[in-house]
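Okay, structure first, notes after.
One protein chain is absent from this view; the other protein chains keep their places.
Note that the chains are named A, B and C in the order they appear, and that numbering of residues resets to 1 at the start of each chain.
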Amino acid sequence: MDPMRIGVLTGGGDCPGLNAVIRAVVRTADMRYGSTVVGFQDGWRGLLEDRRVQLKNDDRNDRLLAKGGTMLGTARVNPEKLRAGLDQIKQTLENNGIDVLIPIGGEGTLTAAHWLAEEGVPVVGVPKTIDNDIDCTDVTFGHDTALMIATEAIDRLHSTAESHQRVMLVEVMGRHAGWIALNAGLASGAHMTLIPEQPFDVEEVCRLVKQRFQHGESSFICVVAEGAKPAEGSMQLRKGGTDEFGHERFTGVAQQLAPEVEKRIKKEVRVTVLGHVQRGGKPTAYDRVLATRFGVNAADAAHAGEYGMMVSLRGEEIGRVPLAEATAHLKLVPQWRYDDAAAFFG
Amino acid sequence: MDPMRIGVLTGGGDCPGLNAVIRAVVRTADMRYGSTVVGFQDGWRGLLEDRRVQLKNDDRNDRLLAKGGTMLGTARVNPEKLRAGLDQIKQTLENNGIDVLIPIGGEGTLTAAHWLAEEGVPVVGVPKTIDNDIDCTDVTFGHDTALMIATEAIDRLHSTAESHQRVMLVEVMGRHAGWIALNAGLASGAHMTLIPEQPFDVEEVCRLVKQRFQHGESSFICVVAEGAKPAEGSMQLRKGGTDEFGHERFTGVAQQLAPEVEKRIKKEVRVTVLGHVQRGGKPTAYDRVLATRFGVNAADAAHAGEYGMMVSLRGEEIGRVPLAEATAHLKLVPQWRYDDAAAFFG
Amino acid sequence: MDPMRIGVLTGGGDCPGLNAVIRAVVRTADMRYGSTVVGFQDGWRGLLEDRRVQLKNDDRNDRLLAKGGTMLGTARVNPEKLRAGLDQIKQTLENNGIDVLIPIGGEGTLTAAHWLAEEGVPVVGVPKTIDNDIDCTDVTFGHDTALMIATEAIDRLHSTAESHQRVMLVEVMGRHAGWIALNAGLASGAHMTLIPEQPFDVEEVCRLVKQRFQHGESSFICVVAEGAKPAEGSMQLRKGGTDEFGHERFTGVAQQLAPEVEKRIKKEVRVTVLGHVQRGGKPTAYDRVLATRFGVNAADAAHAGEYGMMVSLRGEEIGRVPLAEATAHLKLVPQWRYDDAAAFFG
Partner (left out) sequence: MDPMRIGVLTGGGDCPGLNAVIRAVVRTADMRYGSTVVGFQDGWRGLLEDRRVQLKNDDRNDRLLAKGGTMLGTARVNPEKLRAGLDQIKQTLENNGIDVLIPIGGEGTLTAAHWLAEEGVPVVGVPKTIDNDIDCTDVTFGHDTALMIATEAIDRLHSTAESHQRVMLVEVMGRHAGWIALNAGLASGAHMTLIPEQPFDVEEVCRLVKQRFQHGESSFICVVAEGAKPAEGSMQLRKGGTDEFGHERFTGVAQQLAPEVEKRIKKEVRVTVLGHVQRGGKPTAYDRVLATRFGVNAADAAHAGEYGMMVSLRGEEIGRVPLAEATAHLKLVPQWRYDDAAAFFG
C-alpha cells in the first residue's frame, strides 16, 4: 500500500486511553505503511483553525501510553459551527495533504465524523466513552478505568458506612446510561443502584434501607448514576440553572435525593460525588490494550480505504461498523442486565 | 507484672488504622502480659450503655489489620451526656473489672479521656486524626492514608485539567488545620493551596490563575481545605444552614469560591469534593506500622500504670505525653511550613 | 422451578474472583430459586472426603466479594485418584442430596467435570484461568487482575531501567499461552515479549537490544512468559529437576536466558520474576463483575437442567458451551494477534 498522510484529533471529554490510541495509530502508520500522522489540537476546533502538530513514532509517545488525558488537547465544539466550517475543514485537509481523518471521540464526535463522511471526507472513527454508551461495540476504552476508580472508592466507603452505621449515596458518571453505576454497584457489593434507564421511586429506596437495617445490617450504600431520574410522582428533580449560583453542578441527583430519604427514614444520609476523578489519570491495563488495538485497526482501516466506519470490539476481535449504524442509538443498560444485577441489591 | 483487664473503645470519625491499634493492644496484652481486652461498642456510647465484646488474640484480628473502619463501631457523643454519665461509666468499668481504659480517638475523644483521668479513671489515650491536628505527636495514623488518597485523586485531575485547559478546585479534609491540603498540594504538584491557617483573598487566587495562563501553562489546580476561610472583605462565606435543603454539605468553601472566581476570570471553574473516600478503606503501610506501634505502647503504658497519658510519635520513637498537654491546643500548620510550600505554588 | 441443593467447589490454583463466583451462585440460588448451596473444601479432595460447609446468603459472603483466594480452599488432585473415587463421589453427592455440582476451575478441573458429566453426574462448569487459556470463552475472571498486576510492575521497572540504562527481563505467568505476556507487554510499552506460541531466538533478542541502544534509547524491557521456549538450535533450556536443590523454581526461562544475552551483548541483564503476586489479592472491578455474572448464570443453568455445560462470555453476553468443546483445546495466542502486537516491540 502507498504511504498516506493521516490526520488525528480527539474530541469531547478527556478519557484514559486517548494517548494509547494516538500512539498506536502513529506507530502502525509508520512501521506497517511508512505513513505519517498529523495531530489537530483541541478537537474539531484545531481542525477548523488549522492548528496542528507533527506526531512522531518515538519514545516520547511510548511514555504517554500510560498517561491519562490527551496529548492533543480536546474541546467541545458547537455542531452549528462545525457545519458552517465544512469548506474550511476540507481546505485544511487539502492544504495539509491529509488523505484520511481519524477522529477519536464519543457520540458527539462520532456523529460529526459520520456527517463529514457523508460530505465526502475520508473518515475512520474511534469510539471513546467512559459511560460505555456507544452502540455496536462491546465496550470502549475508558470505561474500565472509570469503573475501577468508582469501585475502589466504594470499597473505601464501605468501612466508613459500617463503622458509623450509615446510609450513603455515591454519585458516579453516566448521564444517559447506567453502566458505571450498575457495574460498580455489582463489583463493590453496594446495596442498591439507581440508573437512568430505570426511574426510581423514593419510597422504594427508603423501603430497602429500612429493610436492611431491620435485618440487623449496619450500613446501606446506594450507587447513583448522575443521570438517574425519579419515577413520575416520586419526587421533583430540579434542573441545573435553578440553583443559587446558576451552576448545574450543585443540583446533582444524589444531593437532591439525600434530604428526601432523610425526611422519610429519620436518619442522616451522606453523599459522595466522585466527579472528575473518574475520567482522569492512568488507564487500566485493559483500557491500554483495547485502546492500542483500536489504534492499530484504525490505521489499518485508513490504509484499506474503509471510510465512514468506526472500529469496534466484538468478542475477541476488533472489527468495523458503519458510523451511521454506531451513532443511530445510544447503548443503554437492557432490562435483562438490570434484572440480573437486581438480585444483588437490597 | 500482673495480668490486667483492659477496656478499649474508638471514638469520633472512623480512620484507617483503628483496627491495627486494637489488634496490637490485644496482642501485646495477651503475649506480653497474659492480660485480656474488652471492647466497648460505638465509642463512649457503648461504655455508657455497657455494650461490649470480648476481643481475642486470634487470626480474625490479624485479617482486620489491613481493613479500614473500626471493628468496634464508633459514634460521636455529646460531652454533656458523657459528663452526666460519669457514675454510670465508673460502675460499668467496675462491673466488668476493667483496670484501665484505652480510648482511641481525636481531639474530642482525648479531651473526654483527659477529663475522665482527672476524675480518677485510669486512662491511656491513643491519638487518631486524619487531619493531623493533634498536638504533641509528629503525626498519627490515618493522615498518611488520607494524604495518599487525596494525592492520587489530584494526580488524576491533572490530566483532565491539562487536556481541557481548565481551572479546578479540589476540596480535601481539614476543618481546622491545612495539613492534608498543604501536603497533597506539594505531593501532587498543585498550583495553589488554601488552608484554614491562612485566610485567602479571592483576587489573589484570580491573579495567580491569570498569571499561569498568561505564562502559557494550560491548567490550574488549587487544593482547598474544607476549613479554608476568605480574608476579611474578600468574599462572604455562607454557613451551613442557609442553603435550600438545610444541609451543611452543599455549602462547601470550594463550591462557594468557584463562581466568585468564574465571575472574575471569565472562565469555567470545576469543583471536586473528595469527601468520605479520604477516610475509609485500607490503611497505607505507614499507617499500619504506626498504628501497631501505638497499640503496643498503649498496652505497655497500661501495664506500667502510666495513666493520664497519650502515646505519641517523636522522631523514630514512640513515647508518652500528658493528655492535658496534648489536648491544650490543636496542631496547626506553622507559618514557616506554609512559607516553604508557597514557593511551589503559583 | 423447584428449589434445589447445589454443590460448589474450587479446583486448581487460586484466582482472584473465586469468592465472587461462589457468592453469586449462593445469592442467585437463594433469591431467585429458594435453593441452598453446599461448598466442598479444598477442591475435589473435599468431595472425595465429604468435607463440606453450608454456604449462607449473608453479609459475610458480601465482604468476600473483593477478597482474593477462595473461601472453600483449593488443591490439585491426581486424576487417577479422582477416577478411582467415582463411586465415592456419587455416594457423597447422594448422601448430601446434591442435585447438581458446580466446579469452578481451570483446564484440569473442567476436564474432570466433563468426565463426571459423562459418568452421569449433573455438572455445570465455571471457567477460571489467570493465563486466559480456556477455549470457548472470550476471557475468564482472574486474567484481568493478573494483567493489571504485571502491567503495574512493568510500569515501575521502566523508571529503574531508564535511570540505569538497563536491559531487564520480566517473567510473568503463562505456561502454555502467552496472553499475560503479550497484553502486559502492550499495556506497559515493553520493547519485546516472548511467548510459548512463538519460539524465540537468542540472537534475535540480542539484535533488538543492540538496535535499541544504537538508536540512542536508554533501556530495554522484555516480558517473558514462563512457558516461553527457545527455537531449535538457539539455546538449551534446562528443565526443572536439574538444578542443585531439586526445585523447578530456580530454572525459570528468564533466569536461564539472562546469561545467554549477557554473554552476547556484553552488558548486564537483570531479571525479575513476578511469581505468585500475580494470582493473589483483590480482584479488579472487571473480574468481580465477570465472576458475578458467571455465578448468576451457573446457578441459572443448574436450575434449567443444562448439565455438561460451561458458562462462557461471548461479547456482551454470558452463554453456555458444552464442556466437551471447551476442554478440547487450550486457547493460545493466534498468529494474527501476535503480529498485531509485534509492531509495538523492538
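Criterion: a contact is a pair of C-beta atoms (placed from the backbone, for glycine too) under 8 Å apart; a residue touches a chain by one contact, two chains touch by 3 or more.
A quick note: this is a predicted structure, and the numbers were derived from the prediction, not measured.
Participant: Can you list the shown chains that the absent chain is in touch with?
Facilitator: Counting the whole assembly, the omitted chain is in touch with B, C.
Participant: Which of these touches the unseen chain: B:G34, B:G97, B:G189 or B:G305?
Facilitator: Missing-chain contact among the listed residues: B:G189.
Participant: Which is it among B:A66, B:M235 or B:L330 that touches the chain not included here?
Facilitator: Result: among the candidates, B:A66 touches the missing chain.
Participant: Where does chain B touch the missing chain, residue by residue?
Facilitator: Residues of chain B in contact with the hidden chain: 24, 27-28, 31-32, 59, 62-63, 65-66, 138-139, 144, 147-148, 150-152, 155, 183-184, 186-189, 217, 284-286, 288-289, 292-293, 296, 314-316, 340, 343-344.
Participant: So that we can see where the missing chain sits, which residues of chain C does it touch?
Facilitator: Answer for chain C: residues 13-14, 16, 18, 67-70, 73-75, 149, 152-153, 155-165, 168, 218, 244-247, 249-250, 255-256, 258-259, 270-277, 279-282 touch the chain left out.
Here, only the chains that are shown with their structure count from here on.
Participant: Determine the shape of the graph in which chains are vertices and touching pairs are edges (line, ring, star, complete, other).
Facilitator: The chain contacts form an open line.
Participant: Report the inter-centroid distance (CA atoms only) between chain B and chain C in whole Å.
Facilitator: Chain centres of chain B and chain C, defined by C-alpha means, are spaced 41 Å apart.
Participant: Per the centroid of Cα atoms for each chain, what is the distance between chain A and chain B, given in Å?
Facilitator: Whole-Å distance between the two chain centres: 34.
Participant: Give the residues of chain A touching no fewer than two other chains, as numbers and ranges.
Facilitator: Those would be 152, 155.
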